[in-house]
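Please find one structure pasted underneath; my questions will follow.
A single protein chain has been removed from this complex, and every other one stays in its place.
Going by the order they are written in, the chains are A, B and C; count residues from 1 in each one.
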Amino acid sequence: KHDIPDLEELEKGPWPSFVADAKREALHRKKLPKDRMMIDQDVVDDLLGQLQLSFDDGETHWKHGGIVGVFGYGGGVIGRYSDVPEKYPSVAHFHTLRVNQPASKFYKTDFLRALCDLWEFRGSGMFNMHGSTGDIILLGTTTEQLEPLFYDLTHELDQDLGGSGSNLRTPSCCIGKARCEFACIDTQDLCYELTTHYQDELHRPAFPYKFKIKIDGCPNGCVASLARSDMALIGTWRDDIRIDQEAVQAYIRGEIQPNGGAHSGRDWGKFDIQKEVIDLCPTGCMVMEDGKLVINNQECNRCMHCINTMPRALRPGIDTGVSILFGAKAPILEGAQLAVLTVPFMKAEAPYDNIKELLEKVWDWWIEEGKNRERLGELIQRKGLPRFLEVIGVPAAPQMVKMPRTNPYIFWKEEDVPGGWKRDIKDYRLRHKR
Amino acid sequence: KHDIPDLEELEKGPWPSFVADAKREALHRKKLPKDRMMIDQDVVDDLLGQLQLSFDDGETHWKHGGIVGVFGYGGGVIGRYSDVPEKYPSVAHFHTLRVNQPASKFYKTDFLRALCDLWEFRGSGMFNMHGSTGDIILLGTTTEQLEPLFYDLTHELDQDLGGSGSNLRTPSCCIGKARCEFACIDTQDLCYELTTHYQDELHRPAFPYKFKIKIDGCPNGCVASLARSDMALIGTWRDDIRIDQEAVQAYIRGEIQPNGGAHSGRDWGKFDIQKEVIDLCPTGCMVMEDGKLVINNQECNRCMHCINTMPRALRPGIDTGVSILFGAKAPILEGAQLAVLTVPFMKAEAPYDNIKELLEKVWDWWIEEGKNRERLGELIQRKGLPRFLEVIGVPAAPQMVKMPRTNPYIFWKEEDVPGGWKRDIKDYRLRHKR
Amino acid sequence: KPTENRITDIGPRHFWEFFPPVIQKNYGKWLYHDILEPGIMVHVSETGDKVFTVRCGGSRFMTAENIREICDIADKYCDGYVRFTTRNNIEFMVTSYEKVEALKKDLLSRKYISGSYKFPIGGTGAGVTNIVHTQGYIHCHTPATDASSMVKAIMDELMDYFTGMTLPAHVRISVACCLNMCGAVHCSDIALLGIHRKPPIVDDNIDSICEIPLAITACPVGAISPGKTEDGRKTVKIKEERCMFCGNCYTMCPALPIADKLGDGVAVLAGGKISNRISEPKFSKVIVPWLPNNFPRFPEVVATVKKIIEVYAAEARKYERIGDWAERIGWEKFFEKCELPFTEHLIDDYRLAYDTYRTSTQFKF
Partner (left out) sequence: KPTENRITDIGPRHFWEFFPPVIQKNYGKWLYHDILEPGIMVHVSETGDKVFTVRCGGSRFMTAENIREICDIADKYCDGYVRFTTRNNIEFMVTSYEKVEALKKDLLSRKYISGSYKFPIGGTGAGVTNIVHTQGYIHCHTPATDASSMVKAIMDELMDYFTGMTLPAHVRISVACCLNMCGAVHCSDIALLGIHRKPPIVDDNIDSICEIPLAITACPVGAISPGKTEDGRKTVKIKEERCMFCGNCYTMCPALPIADKLGDGVAVLAGGKISNRISEPKFSKVIVPWLPNNFPRFPEVVATVKKIIEVYAAEARKYERIGDWAERIGWEKFFEKCELPFTEHLIDDYRLAYDTYRTSTQFKF
């Protein structure tokens, strides 16, 4: 419909072209009977058109959102309007919906097809698979379609929306036990349980700002919880790494590819357990003794390197649980933060009451003390980790810091100090003349 | 004179006892003819007495100083009064003088003896050899003695006071070329030159706060400039480490003790060049090749480890100069700071005009922008290193940082941006409807 | 009446119903995996079962038609199951190696008429996998650049790294179109970040468009203060020299637009990571403060990314992530080797800046 030279340039090249895909959908919509579409037929064309205009102008053409949503929910919909609606009328309203993805994003095709049909019917037929938080993003529809969409989603697809706004956001997790030998915890189960248990927090904003939960099955961090979630739950273990000495030998002999073959695209030479594993262990806690690999588990910090490199020989321990870290976030406002290790170890077994109890204490404090638009991580920074530990009732441990404080500015409490803080200047002056 | 049980306890034990020493002086003063002492005879007794009282009370008995000094000087004297003068009358006034030590603290005994005589005559006869900044500290005299003391010092000993207050403090330096094979620069000469060149700054407070200069001959940092001075000048080199391969072999053969014998109190086993030098080199830039030690000097960060370990085989290069770091300080107020590398390399040759020019630019900025009692390091923190570099005209270099910034909050300037900053909302609204 | 008979708070579908039988049966029982070739893995269970996974790149912007095509493939080879990874790749799983071959052939044969692959296979092991990215001009109101187009431009150039495993370690690239950083840009091996460089313009009608006090408090550096227009209405003043172009004021108040064709562009960050493997997770560092928004293919951005990866590929050690490599050789050498200029913009001057300053004489010339 529109002249989109720059976009057509993006149809070239080997990587899947979103423009080519969009054009196909545009064509498909042209062929669809009108009664199979509740919003404009050429919504895809107009989106591409506006995108080209944005390239030309070097500026986006979307306006601020405004409050749209579905009844009783405070999130799940992002309002969006074009600032050039006269040129691209079918994207004049172009709201997105966030649909809560299933934990770790396995699908049956019947579900996906039903979703496609529904979204082509009541929306643009365009998706993000998936949004950065993890949701299925339905890209673009009008305000009128929001309620019907929600109705169809819940009634027909048995499927709810995800989060947006100042509330719990859609939790997400790595593939974990479903297909990963490293998973120390049941990531999907924990993710599902927290999601459903906290539906109210997810749908009805009651927080100072957004709150994200992500769950990694092990310290490899495949869902990036440490960087992207206010609460990061990361599987770990506190007993010993399991060793199959026979397999260690097989690696040494070159019978098994190191690191599951992850480096096989290049000739790195013969596998050298000393150089590639023992010397790279960050704690230096491994040695070969009498042809056996010995790990001093007391000194291991569970970085996963040796296990990643020799998955057939080494496995995480069996006394597993989670390390819990709080406060990761993007830069706005105080600068980006990585999550802070707060609970070095906690068991993680259904129904996860211990985790929920902790989380609720954290929320209580944040709701009480957090300023508007202050992420948990910023609150922790502002008040200090010691204060955070105090309110959530976790005792201080050296594990929580890279190093102890370097400044001597300790905020003592009155009860720490014998004799209390009340002193009389007159007593003092008896000893010390002015 | 006084009952001092705790102090007497401190006469025991092998380490030199300051109490025993003080008692000797007290005795000596008792024997001195009165006309050989311008202040109280039992000043030492009273000092010990007050010290015992402080132990008993767990609190100091010195009052705030008040402004005392010598005419025309804004520093060099620290005023001090007892808050229990009725008990310890001879330390009722107990001001200290800071006497500018000679660079690197070599002395002839005639000078020291003359100083002792003078100080016993006009003061307490007690010293700190030396104060933390480097001065000879004359501990305790009365206000009346200050001017005569200064007169005698300058006229008879040809010797000036050091700094105190918001001015340049007494510069100090390591022993350097006087007795150290590692010295890359003439620490004493540079120290003396800066001290005498900036006498006005040293004696007449014109700064927002104190300013310290310390000069280390090499990165070993024997005068701790990196931690303790607003301007740290540290000798270094930019060519290659000099190697005597024959001596390397002698170390390997065990003919020379490693590290000048610094570890000889314990049996650490035979010297192992691989383990003790090559593997500990922080940049990993050394190897043994065909029995020769090879250093990739491009990669060396001049940490001194290999040179310290094998001083007879390795020597710093010959194209020497200084690295200049600014802003070290103790915790008050913003927390302690180590000095920030600002000029990676500068030649350091008499009369050091390049260094003086830089220093004066730094002072100009600090005097202009620094708040009252704001150390240079705090100003750099407050304004940012980029701003500091800009005002002193030093181009940014990656050497100055441990890592580039992690946040994207770049303070662009208008001239950085094509089209400038002035924009018209009307133009914008032509493209973007509200 | 859509608000009648409301069903709410039912959450997502339960994951178990979407697991293929082999996954259900072997849940928690996996013993090890092997990457058979780029993009193709086998996981072996203690039951003896195996699952073969074929991973395909995709642009995460995706239409119904595209998803239907994925479903067709999944129906044909995978009993109707498919999954998406945390980096927006598509994973097809089968239980025998024979099926892998057919599936692979099928996938690679599917191309758009313009020639691009629909389902390139790769993204595993020591290579470049899919780029995590954000909305850009496709849907957002605050971008300083576009995301989908930049990703396409970069991945076209890095295709060999996607379909190969020739790098020293994982290289994770992310794109975010503004400082809100909706991708995990702050901890990526390489990150591309849209940034503004002009202070916001103040709309004449700000008093009717938004809450002025909110706009004022939105600014983290206090650059916004109350003001009056010539005709006496309430407005705000911007201390332009204080502004750090974060865009937070615009997020809070539409009357403070900040986007600008000449001002906006792309910062390049490098050396971040998330995994705890060997070294601790760490932030990416800004290594190029600004490159132009040269739509649609961002040649300057693409060239910079490629250069870094090539130097890294040539110089780093096995298992060494970009950040670990840069730290080992020193950032001064990183800039030298990657032929990147170092400017004052790259020196931190925000809140925790002091900890990034060098406080030693340990540097390389």
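One rule holds for everything that comes next: a contact is a pair of C-beta atoms (placed from the backbone, for glycine too) under 8 Å apart; a residue touches a chain by one contact, two chains touch by 3 or more.
The structure displayed is predicted, hence computed values, not measured ones.
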item: Omitted chain's touching partners, listed by label; value: A, B, C
item: Sole residue of A:80, A:302, A:315 or A:375 that reaches the chain not shown, by the stated touch rule; value: A:302
item: Which of B:206, B:333 or B:367 contacts the chain that the document leaves out; value: B:333
item: Those residues of chain C which, in the complete complex, touch the missing chain; value: 276, 280-281, 352, 354-355, 359-362
item: For chain A, the residues touching the chain missing from this view; value: 219, 226, 234, 236, 238, 282-284, 298-303, 323, 325, 337-341, 344-345, 381, 383-387, 389-390, 396-414, 416-419, 421, 423-425, 428-429, 432, 434
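Operating definition for what follows: only the chains that are shown with their structure count from here on.
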item: Mean-CA-position distance for chain B and chain A (Å); value: 49
item: Gap in Å, rounded to a whole number, between the CA centres of chain C and chain A; value: 13
item: Contacts with two or more other chains, residues of chain A listed in rising order; value: 57, 59, 61, 63, 331, 335-336
item: Sequence positions of chain C contacting 2 or more other chains; value: 179, 186, 246, 254, 260, 262, 283, 350
